[in-house]
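What you see is the complex with one protein chain gone and the rest in place.
Entry: chain A
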Amino acid sequence: MNELLDPLLLSRWQFGLTTIYHFLFVPLTIGMATTVAIFQTAWVRTGKVHYLQMTQFFGKIFLINFAMGVVTGIVQEFQFGMNWSDYSRFVGDVFGAPLALEGLLAFFFEATFIGLWIFGWDKLSPKIHLLTIWAAAIGSILSAYFIIAANAFMQNPVGFQINEERGRAELTSIVDVLTNKVALAAFPHTIFACFMVSAGLVITVAAYHLSRNQHLDTMKPALKFGLWTMLIAGALTTLAGDQLSLAMVQTQPMKMAAAEAMYHTSTGADASFSIFTLGTPDGVHELFSIRIPYLLSFLSTHTFNGTVEGINDLQAQYVQLYGPGDYTPIIWVTYWSFRWMIGLGIFHILVALTGLWLTRKGRMPEQKWVWKIAIWSFPASLAAMIVGWVFTEMGRQPWLVFGLLKTADGVSPNITGLDVLISLIAFTAVYGTLAVVEFKLIKKAAQKGPDDAPAVDEESGIHQPVTTVY
């Protein structure tokens, strides 16, 4: 019973659950804001009404999703203080700054212009109205940068010194914090992955309607757009991911070793990448695996005869450096989340390539199975995003800030297990209920398809979009 009421364990579960939940909405907000902005730009430039229909249709799905992203985001900011007050005291001087910069420079901007976009259809000229959605999209991307810079400090702390007397990390260079090499690689990796998620949504929705032979005038261009975005964003996510793994090997070698469940330091052909492994649950004993020689060496060092450090050697080094303790993440989590992330990424690039081939020169595939696979694009791309973050955060364990503060030392000392149990149950119940409502509403809006084209306004000679109100 006491173990069940451990505030540390419960706080970790709560942070994990609420963060994953929040991040179901964030990538869609970032990706869809830009997607909708592109559709609207196409409408303003060409005047073709199907672009307006696409803008309003995908805009509606975007908005149902957006509100959830906003309200679950507040929880994220409050939780650092509520559940991780010792962490907040320790890093606030450094970690707080990017969060404050996010608020001042990005979040206000995004929230203001999204309101102008939703309700401004009949109050702003088409060009100014178009600028508001671009402003919201840029705000959301900028926001992601500051948050990732803050997260990167936890992976690879830079730009600080330790004040022994105050017992805290103090900022010495904001530039170093904002140009952390982990942030510089993780930011494009995350943003392009967000575009994969929004492309996934567009493909799923378009495939649903096209397989039923309906809304062809809007869904055919939507599908084409989704497939190209997926292909380009997929390629860029891969390239940025490659840079990120190089940075990871330099800054958190244990995470790379844990990603591969590699216990012994290996060089060249021995530094192989296993596609699939069967082993005992602790991951120590391998029964069967399919391996590609040299690949891990290449991923880690960009050479074929590089040396990749193993878990056992790193553990020994860390004991020397930081004192006795277990410095190994949970291996099966890191091993499988890393593989699922890569595997789902490859799946999406294959979907995009196959889709572009099958729809070349305006063709529409007849085979039912093609559509059935395409419809999985959205859930699969979200899943890839989530397992990627699970890998990043679980691979950092047992550290909260790598090398400086362990997760166990960051939790609020004055909250009880009961407090956290209450909040965990409350969040789970509210988030669970809202997830059901949210899913049904998005599904309903997506299945309904775009509205009919609005009438042409006699004065201006353009299609007059209808106003949105609550």
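Please note the rule applied: a contact is a pair of C-beta atoms (placed from the backbone, for glycine too) under 8 Å apart; a residue touches a chain by one contact, two chains touch by 3 or more; residues count from 1.
Basically, contacts and distances are computed from a predicted model.
Participant: Not counting the visible chains, the remaining one has a UniProt entry; which protein name from "Transmembrane anti-sigma factor", "Cytochrome bd-I ubiquinol oxidase subunit 2 apoprotein", "Riboflavin transporter" or "Heme chaperone HemW" does it give?
Facilitator: "Cytochrome bd-I ubiquinol oxidase subunit 2 apoprotein"
Participant: Which is it among A:83, A:229, A:337 or A:377 that touches the chain not included here?
Facilitator: Only one listed residue reaches the unshown chain, and that is A:83.
Participant: Where the complex has a chain not shown, which of A:103, A:221, A:268 or A:343 is the residue touching it?
Facilitator: A:103
Participant: With respect to the chain omitted from the figure, which of A:346, A:437 or A:453 is a touching residue?
Facilitator: Per the contact definition at the top, the residue touching the missing chain is A:437.
Participant: Which residue from A:10, A:28 or A:68 sits in contact with the chain not drawn here?
Facilitator: A:68
Participant: Where does chain A touch the missing chain, residue by residue?
Facilitator: Residues 63-64, 66-68, 70-75, 77-78, 80-83, 85-86, 88-89, 91-97, 99-105, 107-109, 111-116, 118-120, 123-124, 168, 170-172, 174, 412-415, 419, 422-423, 426-427, 430, 434, 437-438, 441, 444-445, 451, 466-470 of chain A touch the chain absent from view.
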